[in-house]
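Here you go, one structure.
All protein chains but one are shown in place.
This part shows chain A:
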Amino acid sequence: MSARRGGNTIRGPRSALTDFLAANNISAQQIRDDYQRRRQSAADGGDAGEGPSNQAAEQNEDEALAVAAQAEEDEMKTKKRKRSEKDAIDNIKKAKSAKTSKVDAKKAAKKKARKADPDLDESEDEDYEVDYKKAKPAPGQFEHCDICNKRFTVTPYSKEGPDGGLLCTPCGKELTKDMKKEQKAQQPRSVGRKRRKVESERLDGVATGGAKTLVQLCLQRVAQHHDDVEELGDLPPKLLERLSEIFSKKRVMKSKTLPLFLRPDLDSVVVHDAAYLEEDDYHQIFAVVPNIKKLVLSNTCQMKDKSMDYMLERCHELRHISMYAANLVSEEMWYRLFREAGSKLEVIKLKWLDAAFEDEAVREMVNCCPNLERLKLKLCRRLGQDSVDYIAQLPALKHLSLQIGREVSNDTLVNLIEQRGPHLETLSLEKFLDADDTVLEAIHDHCTHLAKLRLSENDTCTDAAFAALFTAWANPPLSFADFNSTRDVDNNNPTGPEDEPIGLASAGFTALMAHSGPSLKHLDIASCRFIELSAFIDVFNGAQSYPALEYINLSFCNRVDTSVVAGIFKSCPSLKRVVAFGCFDVQDVVVPGGIALIGVPRAQDAIEQFGVGIGVEEAIGRMVEVGG
């Protein structure tokens, strides 16, 4: 009908199907001819019932399909397969089903509309309209673009415009671009990802129900636009540190962003991921912030002697040094650091030193840093027993954290505790596998000011020794207790020795809670496998209250069940987080408001369950309902 626009051929009237086939580069005539030829070559001669018609224009849809179907059948018989034919047939079939389903859908929609509005009386016209469509020009023909009205050659890839007409290539590209953008904008972020993000934030302790704080939102936004920020202005150091943490976590603490955190008036520089920083960056730190008192550089793997040298030259106020993985700093430079800056140093934290830093360096430190109050040495491969002996001579030491890979004898540890114990406020001994009951006894006898005690990863201390430690201990109640992974490890006897349990077990745990219950804030008893259910129930009985307790980790204490968790909710009014990975008897917990329960294996919709504003009583009530 619109032949003039459609191309330069003159055509008579044709059916919708013929148009469609033409548009898809399929010729009914060709199919028919091929079919005829095949029949002749098969030389059946049997049925000549269907006379070939030359009037392709009058061929209706059903006939064409019948022909196609029969063609297929014959094809099977003669086994002469021609790929193009098969494709053609498939195309016809597909087109038919697509078309009918489209029409059906439209009809159904209309029916709905009609139901909603029975006065509508134009349905028949519309049905007709749906079936009738302007023919599209075949590939190779010319068409005028629906948008820019330019003449162009139609290809099989020409896009359909918003009004149904075809588009020229540039317009088509434009359109797909727009559509993709729109789809992206419309598509809500996948639920899975969002949930993962939410859970991850909860595990990080960022989100605890309700709205995030405005500070959090702003920090998040700053971190998101880290590339565009030119200056952070006079942010208070606290926020600056938080921001630095976030930048580190996102791994964007680089030469470009580092200057944001350097201000001459600051007295601290905290970079938790300095892996991208190079010599110039270190120089910049010490040049811009010469009055630095607190220096934290983690993953500072590119820090070399030269940078350290410059630091000693520029910064004379250093009080706090914390460096992780500074493996390019030589032994001599460590000596120099202690000699030149040692007298003022109050805090030293060193971790992950493999290449240098030997026992002798510790001796130098002890000799040069008489004011050292806080010392942390972890995962320094070359340190051993001698270091512990030297540390025992630090006069002002209040906080001590050690994790030493080499073997350290019990006598050494006991000596350390005897020497330093009376003044220690923090004692953390990680992975001293062979520390035995004598060490606990020494702690009991000599430590009287401890607030934080950690003794983790040990399979030698007995439950009886733990119980003795917390019985009649002159030390005030602890606020931080971590005894994770103190248990017997023996694959042949997984339940441990029956009569004398190893590690913190029932008696020790009960004694600990009796001693430290009133001020305990943080309790970690993960993997203390031999604490019996009865001990848990006795401790968290609902009547006994632990007013300060905010965090409990009882992962892999496999005796814990739902009633224990309920008891914990009842007994701990300030509770914020309960971590319970691998406690398979905990089921159907209803979590009261303000508490996060992490890691319960059968939580249905999330790793972590989070209370939504119901009280403890109500939650327990519901739990009883569910459980009973």
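Note that in this section contacts are C-beta pairs under 8 Å (C-beta built on N, C-alpha and C of every residue); 3 or more make two chains touch, one makes a residue touch a chain; residues count from 1.
Rule of thumb we're sticking to: contacts and distances are computed from a predicted model.
Q: Hey, which one's the missing chain according to UniProt: "Transmembrane protein 107", "MIP18 family-like domain-containing protein", "Elongin-C" or "ATP synthase subunit epsilon, mitochondrial"?
A: Result for the unshown chain: "Elongin-C".
Q: So one chain is hidden, and I want to know which residue out of A:L239, A:A356, A:A464 or A:I537 touches that hidden chain in the complete assembly.
A: A:L239
Q: For the chain that's not shown, point to the residue among A:L217, A:A355, A:A396 or A:A474 touching it.
A: The one listed residue touching the chain not shown is A:L217.
Q: Even though one chain is hidden, which residues of chain A still touch it in the full complex?
A: Interface residues of chain A facing the absent chain: 194, 198, 209-215, 217-222, 225, 228-229, 232-236, 238-239, 593, 610, 612-613.
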